[in-house]
Each structure stands twice: as C-alpha cells, then as structure tokens.
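Below is a structure I'd like to ask you about.
Here the complex is missing one protein chain, while the rest keep their positions.
Showing chain A:
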Amino acid sequence: MSGAFRIPSAGRLSQAKTARFSFDGQSYTGIEGDTLASALLANGVHLVGRSFKYHRPRGFLSAGAEEPNALVQIERDAARKAPNIRATVQELYDGLVASSQNRWPSLAFDVGAVNDIASPLFSAGFYYKTFMWPKAAWKSLYEPKIRAAAGLGVSPDKPDPDHYSSRYAHCDVLVLGGGAAGIAAALAAAETGARVILADEHADFGGSLRFETGAKIDGQDGYGWAQAAIAKLKGMDNVRVLSRTTAFGYYAQNFVGLVERVSDHLQSPGHDLPRERLWQVRAKRVVLATGSIERHMVFADNDRPGIMLASAARIYLNHYGVAVGKNVGVYTANDSAYAAAIDLKKAGVNIAAIVDLRDHPTGPVIDEARALGIEINFGRAVIRAGGKLRVTSMTVQPKNGGGERTIPVDAILMSAGWTPSVHLFSQSRGKVAFNDETKRFVPGIYAQDCVSVGACNGTDGLSASIDEAYAAGAKAAKDAGAKTAKGTKPKVDASESWSRGMLGAAPGAGPDKTVKAFVDFQNDVTAKDIRQAVHEGMRSIEHVKRFTTNGMATDQGKTSNMHGLAIAAETLGKPIPEVGLTTFRAPYTPVTFGAIVSHARGPLFDPTRKTAIHPWAEAHGAVFEDVGQWKRAWYFPKAGEDMHAAVDRECVAVRTNAGLFDASTLGKIEVVGPDAAKFMELLYTNPWEKLEPGRCRYGIMLREDGFIYDDGVVGRLAPDRFHVTTTTGGAPRVMNHMEDYLQTEFPHLNVWLTSITEQWAVIAVQGPKSRDIIAPLVEGIDMSDGALPHMSVREGKICGVPTRLFRMSFTGERGFEVNVPADYGQAVWEALWAEGQKHGATAYGTEAMHVLRAEKGYIIVGQDTDGTVTPNDAGLDWAVGKKKTDFVGIRGLTRPDLVAKGRKQLVGLKTKDPKVVLEEGAQIVADPKQAIPMKMIGHVTSSYWSQNCGRSIALALVAGGRDRMGETLYVPMPNGVIEVEITGMVFFDETGGRLNG
C-alpha cells in the first residue's frame, strides 16, 4: 500500500508500480505517476515547508504550477541539488530524495518562527523602513541576516553536470495549453494539414478533464477523450505534441519560448538525454488555451497545512487516488468546491460541512451534495482556522456576525472562484479588459496574431469552450494559409459548469481585524498589509505591489494578484479597473539558467580562434594569452624559466641574432578597385595616391571626431590593390567602419573590401640575421637592401608557396613579415625555424613583442591610446597629410578642444631608480606633497622591464608632455612615491640605424 490516504478505487495510477522516495530523511512509498505532492499526501504528509518571512508552517495549496508554498530541494547527487522545486509539479521516481527549505533546525520546530510573533516588525514595507540606517549596516548586518533567515533553498555549489539542449521551430499554429480547449483547437488546425505544435506543462494532457468527473465528450469520459485525441494528434506527421513543456515567454512577432523538462522525472536519465530543452518557436498563429486558476479564500490563518484549493483536492483524488484528509471541511463562494466535496464523499471521505458565503445559491451540485447528506451552511464565513502544523478546526460564523461554532476538520477545501490565465496574452502586449459582471480580467485588445479560447478567454462551460476552440483552431490554420478543416467537431455530451465567486478578503478578515489572512502565501502578504500600503499612501497597484511584495515571489501571484487588487480597490474606494492590473512578465514559471545557456558554456561559450602555427607553439611549450577570441603565444619558457626570464631572453635574442613571431592574428583587409587609392585617402590620414606599388606606409585611421581609431602598415601591391593591416582586436570594427563609408557615404567609389585575416598566416622574422634566415627559402624576390628597402612589399614564393613578403619592423631591427596562405603557415614556420637554428634565432611571444616595440616607442592603439588621443597627442602628426582636403576625421581634428594647449601627449618615462617598474594605469602628479585628492596630470600607458636597455621603460600620457622634457614628475603609489623623468619615446637605437643593421 502506497500510503494510508491512498484510495484504491480512485485515481488512474497503477498500484502495482511503487516508487520509494524520501523527504527530510524519512522514507516513503509512492506510485509511479505520482507527483511528489500526491505521494506525500498519500502518506498523510501536509507539512512541507516554512514560509518566507514569518516561517509559518505550510502545506500544499495547489496541485500545479501555481503552487506558492510547497517548494522543496531535490538532490540527485552532490552536484545536482535543485532548490525551489514545486512538489506539486515534480514527478516521482524511485529513489527521489527531497528535503524541505527555510527551516532550522527542523520543519516541525523552526527557530525562525519567532518572526511570526514579532510580525509587527515585518509588516508591509518593512524592507524600506526597518533597515534604512546606518547605511554601512546593510552590507555587514542586515543583508546577510535577511538572506540567511529568508532562504529559499540552497544553490548547488558545483558546476552543473547536466546538459541542456536548444531547438528552433517554426509552425503554422502553436497551441499553448493541452486541456479540452487546446486539444480541440489543435485537432481543428491539424485536420487542415497545417503544421501544428501543441504544448502542455503537465506530464499528461487533459487539463481540468483530469479531475472533472462530470465531463463526457464523443461518448467517452473527458479524460479518456483527451488521451484518444492526443494519440491521434501524435500520429499525424504535421503535428508535434510536447508534454512537460511550459511556454514561459511570449515575445515579439509570435516568438514563444518554451522549456521542455526532458528527464527530471526519470530515475536515471543517463547522459544521452538533456535535462531540459529550450524551444524557440516562431508561429504564424498562436492559440492560447491556458485555462484558469482557482483562487483561495482570504480568511484568518488560511495558510495552515491541510488547507488547499478545492480543485487540488479533486485532482489528488480523481487522478492520483489520494484523499487529502479523513474529515474535510469546505469553504466556498462558488459552486466548484461542491464537486470536490461530492467526489470525496462518494470515495468514502467524511465531509464535515460546506460553508458557503452566498445567501441562497441553487443548482444541481448543491442539490447533489444535499442528497448525499452533506451539511451545508449558506450565508456563513469561516473566520478562523485552528491548528498549527496541521489544520484541526474551522470556526464558522454568520457572515454579518453572530455566534461562532468550531467544527473539527483535518483539511479545508476552498474556492473563491477562478481567475483566467491571461499571463501569456499579457506578455504578448495584449491589453486585458475587466468584465464587471463576472469580476475578472479577460483578453481585450490583441497586439499579435493570436487568439484566446476557453477558460483563459473567460468562456464558461465545456461545450462553449470546445466550440470556440475548434472554430479558432480552424481559423488560425486558415489564416496561416491552410485549407478548410475536414474533421468533425468534438461533441460534448455532459459537462460541469460554474463561474463567479468573490474577490478580496472574506468577512472575518475585514479592515477592522488584525488577523493574518494571507493573500500571497509565498511572500507572506496579508489582507492587512495591502490595506496598510494604501493607508501609507500607495495609490497605484504597481506601488502597492512593490511596497507589500504581493505577487512578486516566484509564483508571480498566480493565486494572489486578483485578491490583492480587490482589497486595494476596496480600501481606495475605487472600482477595480481604475486601480489597474499589474503587468505580467516572462517567465510564467521559473526557468533554469541551464535551459537558457544550453550548450553555450565552457569551451562553447565563445568561439576560440587559433592560428595555423598554434600547434607548433603548443608543442614548444608556449604559454598562451587570450586576445579577443584569439589564443596567442605569450612567451616560450625554457626549463626553469619564469615569465620574466623567458621574456628577457627572447628580447635579447631578437636584437642579437633574430626572432620568429607568429603575427597571424593581425587584421588584414584587401582594398581593391580602380578607386582603391581614393578610398584609402578618405579612410586614412595619410596620402596614398603617390605611394609606389611595392612600397608600404604606416597608416592612421581616425573617427569623424578626430581621435585615433586604428593603425597599421599598408602595402600597395598594385595601383588598384592595397594590403591593409589592422590591430588584432580592431579587425572587425575597422572592416565595419570601411564598409559603412563605402556603402553609405562614398558609394560612388568603385572599390571592393575583403577580409583576408584568416587567409594569410604571418610570420615575423626580426633581427640582424633575419635576411640570412629568409633568403635561402625565397624564390623570385631580390632581397638586397636596394631592391627591397625598409617599408616595401614583394610577391613571390617561399618554400615553393606564394608569399607576400613585407620588409617592415615592429622591433626596430631589420625585419620581415612573411605572409603565406594559412594552410602553409605551419610548414613555412617550421622551415624558417630550421633555418633560424643555424643563426641562433629564437621564438618570441606577444610579451617580448610588446617590450621590443616599447623600446622603440611604437604605440599600440587601445593601450597607449584610449579613444581620446589625436595623432598630434601621440606624436604622429607626420602621418597626417597636410595637403589633403578630406579624410574621415579632418574636421574633428580642428575642433577647439583638440587644438587647445595643454592636451595630454604621449611621452617616455624613466624612473629615477632604473630597477623600479611602474604600474600601467598609475597616475602621475607634479607635486606629491599636495593634499588629497591630488591633481592628476597623466597616467602610465605602457611599462616594462627592458633587458636590452638594462632598465625599466614606460610610456605615458601627460598634460603638455612634450614641453616637459627632462622634468621630474611623481607617481604616488600605496607603498610610496616614485620619481620619474619625462623623456622622448625612443629608448633604444634612437637614430634607427638598426633597421638596416
């Protein structure tokens, strides 16, 4: 037997398939197909959690996604600990381990429950009032305490070992909700041949047909009809049926996000299955069949375990075969709770009494209840529930006052009526309208190509819902371009029907009472809190919501919003629509980060770019650094070397013999066409028309505001062909910048731009022996200084493959950059490496490259410039064509601030103590004795130890820097002030003789 409260004659689960599970260390037996909630209830367990603020004992309110109370922790193993799982949704599997949250030391005895007694401290707005002062106490005292006391489960502390998948899908008709209306709409749409997706959040379809025993469709009971219809839909090629799938967000242009829970219900999912799958569906038409959610009654202590929605008790009985008590009371303001009482009574459960707020209701369910001998009390209210860890009684009073009577019960079923689920409609930016007669918000003005059907549209009754849904499904398919439906509409033979109910606090929880009558269970918001918010000046429901936190918990107020709104409206003395409904936002229910991130994590988070020479560097012990998406060899340590030693050795070797450097990541763009030179004239500050083919020039690119945007060496291969290089990080934006001007401002120029970064591997060979290393491998290029001077380029062959051979230098040494097709990059590198070994060459990385260029005062855009540096500031005025009449940035350069005196200029810095290496970013002051905050006149942009200079070197941007040559300035640091001298930017080989050395 799977629990003392299991009723063998009721429910649809097979008693034979048991599943063992544990809750808070205690073992229980349930049945396959149970939820954790139904399995616990079958074992008589109602107490499953403590509330967020007051730590009040809580049980199950519902049997579905709207559950505010029964949040538990599910633990599969050390890394798989999921907090805040709704026990009403979690399906049972053999071996499931669950525990309660927000209690210490135990669920039955919780120290935090003192908050319940001290509750005046925690009333509405307490966050805003209580913890305001002193400010510093927030970090050290209030926040940690509040977080510890208000814990909602424990996050896993290990990386998530599960994997998640993601799919895009397109369809003609997307039907959201698989109850009677959703199924009817899907059938109608599917029969036209349209592509249909039908999704429902539950494990099985049917919606309220899962508990409505009175429904008969096409000669079958409602649930049986639903299963047959789903089987039919699953058999159709044009239909995809998704169960356990929640539509959590409705976005622009009928784009809907859904999460399918693939394996959380399985005992051992294995690694083949993702835990969840994200569906991103673009639908031509959407049918919303999201149903309605029952509301609770707002009365004193309505949160005691054992008090739940009437429909929940009914589903536990009719679907799971579980009685929620042995002696059950009912408190209602509409008919639907009667059906629950009738079903339980027929299953042998005692119904202590039905308490109905209405004065003289009539109808078949009332007659039937009376005929079954159930005591019915009209015009009366339950003013209080007794019991603490479990409800023990309900106290009844005539609704206008009078004698009290206490009835012993072990459960209370409540129903204040049903709220249409307009969440997704609202997310689609549709505007809801208030129906004054039925006191509910229903879809009003649509913003997208969707339609609401059934209960979520305020349509009452099964027959009317199916009619509406079937017609809407057929129309949606037709509007999406399909043919006319050729099926037959399902015929409703019998149904249950009810509507109305009440909103707001029940008598006994009115403005004159100080009782705890809960509106929002998850955030512990009472009717009194909402009234208090109004009394303290909140007028808009948005303010009331934030002040009280009503509806702001993870359940997003699915059961509480309408009650809260009604109480606020009543207190304000305004009609409900004037107070307004808060906006519903995605997600409908919480979505895991895993589902959203999917496979895009770890190595798949961002693409990794590796050069053709990467494997060689890896094999030779390179340490890599990330430069954007690129992996670049940083330095090549030999055994026993730290970074410092390796970089010193590499720097010296380049200037002594030669070094090989992988420069493949350099951005490369080919500018081709009859107007290529004209285009270059406009995009760079330099003159290009007169640059001879075969020659190179260092180019500077500005933005229109006159600030340096990028730089690089440009080789002219032919009159109509430029090989442009950019910074490694700047390549994509430079390409975008060039395309922008070419397409929109200079479309008359006949030019083509091609990114060739990935096509050419680049091997820099630098140093006095560089020519000796390259020359034996080159064919068809005269390597003499006369034929191939500094800053020139030739096309020919190296190692038998095509090359663009640049004579250029970023080290100040005689240097070459060998461009070869990327596929040959590693082979040519290896050939050059072998040749280099004869000449004492070394491989060097980006760190040595940085040091070597700084020794020569060559800038790095983005390091020595920051988007506010002009060519003049950087000492590069020589690169701006003075006779040019236009280029991008020409006007910006003459702006008043850009020509003003005292701008920060790039200079060299030498520390007085040559051993001290400055910190990059360190601030510079003229007088270190001045009061703090000091006037800062510049900062260090580049700083290194230079083994070649035998001292530290640095570049800095300093106000009026070039007029301060030889001046002593100061760099105040936490450990003392560093004295520096302003110098020129070139620290090594000032005459530049080594370029031909």
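To be clear about the criterion, a contact is a pair of C-beta atoms (placed from the backbone, for glycine too) under 8 Å apart; a residue touches a chain by one contact, two chains touch by 3 or more; residues count from 1.
What we mean here is this: contacts and distances are computed from a predicted model.
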Hidden subunit of the complex - UniProt protein name among "MoxR family ATPase", "Sarcosine oxidase subunit delta", "Molybdopterin-dependent oxidoreductase" or "Dihydroorotate dehydrogenase": "Sarcosine oxidase subunit delta"
Which residue of A:Thr744, A:Asn975 or A:Thr991 touches the chain not shown here: A:Thr744
Selected residue (touches chain absent from view) among A:Ala16, A:Ala252, A:Ala371 or A:Ala900: A:Ala252
Candidates A:Glu578, A:Glu689 or A:Glu704 - the one touching the absent chain: A:Glu704
Touching residue (missing chain; options A:Lys158, A:His599 or A:Arg891): A:Arg891
Where the missing chain touches chain A, by residue: 251-253, 255, 280, 282, 429, 704-705, 736, 739-740, 743-745, 747, 885-886, 890-892, 894-896
